[in-house]
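Please see the structure below; I have some questions.
Apart from one protein chain that is not included, each protein chain of the complex appears where it belongs.
Here is chain A:
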Amino acid sequence: MEKREGNIKFKLFGTLRLNYRPSEGEIFIAEPITLAQLLKELAKKYAGIQEKLLEEEKLRPGVVILVNGKNVLHLQGLNTEIEPGDTVVIFPPGAGG
(Lines give C-alpha, C1' and ligand atoms only; values in the text may rest on other atoms or scores of the structure.)
Protein backbone atom coordinates (compact mmCIF):
# COMPACT_ATOMS: atom_id res chain seq x y z
CA MET A 1 0.00 0.00 0.00
CA GLU A 2 1.25 3.49 -0.86
CA LYS A 3 2.68 5.41 2.05
CA ARG A 4 0.96 8.80 2.23
CA GLU A 5 2.40 10.34 5.41
CA GLY A 6 4.78 13.25 5.18
CA ASN A 7 5.12 17.02 5.48
CA ILE A 8 3.06 19.78 3.97
CA LYS A 9 4.50 23.28 3.55
CA PHE A 10 2.60 26.38 4.56
CA LYS A 11 3.48 30.01 3.84
CA LEU A 12 1.77 33.12 5.19
CA PHE A 13 2.04 36.36 3.24
CA GLY A 14 0.65 39.88 3.24
CA THR A 15 -0.45 41.47 6.50
CA LEU A 16 -0.62 38.03 8.18
CA ARG A 17 3.15 38.38 8.45
CA LEU A 18 2.70 41.25 10.92
CA ASN A 19 1.32 38.90 13.57
CA TYR A 20 2.56 35.42 12.77
CA ARG A 21 6.28 34.60 12.80
CA PRO A 22 7.95 32.52 11.60
CA SER A 23 5.66 33.00 8.63
CA GLU A 24 6.24 29.63 7.05
CA GLY A 25 6.91 26.08 8.09
CA GLU A 26 6.05 22.44 7.67
CA ILE A 27 3.46 20.25 9.35
CA PHE A 28 3.67 16.46 9.46
CA ILE A 29 0.49 14.60 8.51
CA ALA A 30 -0.04 10.86 8.73
CA GLU A 31 -2.66 10.93 5.99
CA PRO A 32 -4.35 13.50 3.73
CA ILE A 33 -6.33 16.14 5.63
CA THR A 34 -8.78 18.84 4.64
CA LEU A 35 -7.92 22.53 4.48
CA ALA A 36 -10.22 23.06 7.48
CA GLN A 37 -8.16 20.55 9.46
CA LEU A 38 -4.94 22.24 8.39
CA LEU A 39 -6.23 25.60 9.65
CA LYS A 40 -6.96 23.93 13.02
CA GLU A 41 -3.38 22.67 13.10
CA LEU A 42 -2.09 26.16 12.27
CA ALA A 43 -4.15 27.57 15.16
CA LYS A 44 -2.00 25.49 17.54
CA LYS A 45 1.06 27.43 16.32
CA TYR A 46 -0.56 30.81 15.71
CA ALA A 47 -3.13 31.97 18.25
CA GLY A 48 -6.21 33.54 16.70
CA ILE A 49 -5.36 32.70 13.09
CA GLN A 50 -8.57 30.70 12.55
CA GLU A 51 -10.68 33.71 13.53
CA LYS A 52 -8.66 35.86 11.14
CA LEU A 53 -9.24 33.47 8.24
CA LEU A 54 -12.72 32.09 8.92
CA GLU A 55 -16.15 33.59 9.48
CA GLU A 56 -19.07 31.30 10.35
CA GLU A 57 -17.04 28.30 9.17
CA LYS A 58 -16.40 29.85 5.76
CA LEU A 59 -13.34 31.59 4.39
CA ARG A 60 -13.50 35.23 5.40
CA PRO A 61 -13.85 37.67 2.45
CA GLY A 62 -10.39 38.96 1.57
CA VAL A 63 -8.57 35.71 2.33
CA VAL A 64 -6.99 33.89 -0.60
CA ILE A 65 -5.57 30.39 -0.14
CA LEU A 66 -3.60 28.66 -2.89
CA VAL A 67 -2.91 24.93 -2.77
CA ASN A 68 -0.07 24.13 -5.15
CA GLY A 69 -0.77 27.47 -6.86
CA LYS A 70 -4.54 26.97 -7.27
CA ASN A 71 -7.15 29.05 -5.44
CA VAL A 72 -9.17 26.78 -3.13
CA LEU A 73 -12.37 28.58 -4.16
CA HIS A 74 -11.85 26.75 -7.48
CA LEU A 75 -11.20 23.46 -5.65
CA GLN A 76 -13.35 22.26 -2.76
CA GLY A 77 -12.96 25.28 -0.48
CA LEU A 78 -12.36 24.27 3.13
CA ASN A 79 -12.92 20.63 2.11
CA THR A 80 -9.96 20.74 -0.31
CA GLU A 81 -7.77 17.73 0.40
CA ILE A 82 -4.17 18.48 1.36
CA GLU A 83 -1.63 15.73 0.80
CA PRO A 84 1.97 15.30 1.92
CA GLY A 85 4.20 17.30 -0.40
CA ASP A 86 1.58 20.00 -1.01
CA THR A 87 2.32 23.70 -0.52
CA VAL A 88 -0.37 25.93 0.96
CA VAL A 89 -0.04 29.72 0.54
CA ILE A 90 -2.33 31.92 2.64
CA PHE A 91 -2.56 35.68 2.04
CA PRO A 92 -4.94 38.59 1.94
CA PRO A 93 -3.99 40.18 -1.42
CA GLY A 94 -3.30 43.89 -1.12
CA ALA A 95 -6.15 45.98 -2.53
CA GLY A 96 -4.39 49.32 -2.54
CA GLY A 97 -2.73 51.04 -5.44
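Operating definition for what follows: contacts are C-beta pairs under 8 Å (C-beta built on N, C-alpha and C of every residue); 3 or more make two chains touch, one makes a residue touch a chain; residues count from 1.
Just so we're on the same page, contacts and distances are computed from a predicted model.
Of the names listed as "THIF-type NAD/FAD binding fold domain-containing protein", "Pirin family protein", "FAS1-like dehydratase domain-containing protein" or "HTH LytTR-type domain-containing protein", the one that matches the UniProt record for the absent chain is "THIF-type NAD/FAD binding fold domain-containing protein". Within chain A, the residues in touch with the undisplayed chain are 11, 13-15, 17-18, 23, 59, 61-66, 68-71, 73-74, 89, 91-97.
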